[in-house]
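Below is one structure, written out as structure tokens; comments come after it.
The complex appears here minus one protein chain, its other protein chains still in place.
Right, chain A next:
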Amino acid sequence: MSRFGISWQAGLALVLCAMAAVALPLAADAAFSAGTTVLIFALIVLCALASMTVASTAFAAAILFVGAHGAAWLLVSGIAGHEGSARASFFLLVAAAWLLAWRCVTELVTIRPKNRTADTMLRLIVPTIFGVWLLLLWEALVRGFGIPFVLLPPPSTIAVRIANSLPVLAADVNQTIFKAVLVGYVLGCGTGFAAAIAADRFIFLRRGLLPVGNMAAALPIIGVAPIMVMWFGFDWQSKAAVVVIMTFFPMLVNTVVGLTASGHMERDLMRTYASGYWQTLFKLRLPAAMPFIFNALKINSTLALIGAIVAEFFGTPVVGMGFRISTEVGRMNIDMVWAEIAVAAVAGSVFYGAVALVERAVTFWHPSIRGG
């Protein structure tokens, strides 16, 4: 197949290169040597041209990948230490490299690999390129414009801070996630589930408990947290209590709704077997409610993290992610704040991902998962 043709991303990248060449030098001071500058231009121009002529999609993607990331790496590492000195041509070249990466992803998503490993690799590599470019652009803009680190530190500084503070971060994660979040999550989801079953079994609870539960959900966490600290002390127990309050209601409501999800015919069927309440619950209504219950578990996995971190702002021993964020902000150590945010984001994603994996295994039969 002939795939010779101009892609607009590569074409525009060449135009940007030409504009950058007119507006040289890259930086106001000697951030880039003549050799580095030529190398950056050569990488972008050659890769853009080559990508439009080679025959195979995979090969074109590989060339674009090398060109885009090589040029970006040279630009970002060159500007480090010379913050704020970048001139228009620097940003034009960053944009050109970005366009090449864009083209690279466009090529990658058209590949239909034959074996499973290649398919998995491909599905991982596309979002990875996206994420990397988010960080690269962040780095290039912050360093290029010389934005004060207090306002927004570049990702490389945050990464260095994470690497240098591993023991502190580990202690904070242990305090906040493995104690407050997990204990609160299990208790909150557990009691919410039990309350939903009770509300289903006894009509007076359904009438009475649900409106009250609704009010509990509307409680402002900022107001509840200091009270929980007074009740349960400074350590993780008070944070777990806040998490319980936050996760209880989504679980209660979703389970109550889920228990009504089974069809009339299925319930009539159980009646013809003279099935008892608990048998019908375990064999029909709970399995049918699982998609709703997992919805609550997923919502709660992120709510629990937010609750525990915010609750630590209101009194805590000298450890914990929320404590660290509030004190390091006061000390202007913004990179440490960002380091905690990054760790919290990763932990939250892992938590959510783990729940979603269990969901796939349990509700494999649901049309949204089996696909059709």
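We adopt the following convention: a residue touches a chain if its C-beta (ideal position, glycine included) is under 8 Å from a C-beta of that chain, and two chains touch if they have at least 3 such contacts; residues count from 1.
The rule is short, and it goes like this: contacts and distances are computed from a predicted model.
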Per UniProt, the name of the complex member that is left out, chosen from "ABC transporter ATP-binding protein", "4Fe-4S dicluster domain protein", "NADH-quinone oxidoreductase subunit K" or "Hydrogenase expression/formation protein HypE": "ABC transporter ATP-binding protein"
Absent-chain contact - pick from A:114, A:271 or A:331: A:271
Chain not shown: contacting residue from A:84, A:190 or A:287: A:287
Among A:81, A:131 or A:263, the residue in touch with the chain that has been omitted: A:263
For chain A, residues in touch with the removed chain: 263, 265-266, 268-275, 279, 283-284, 287, 290, 363-366, 370
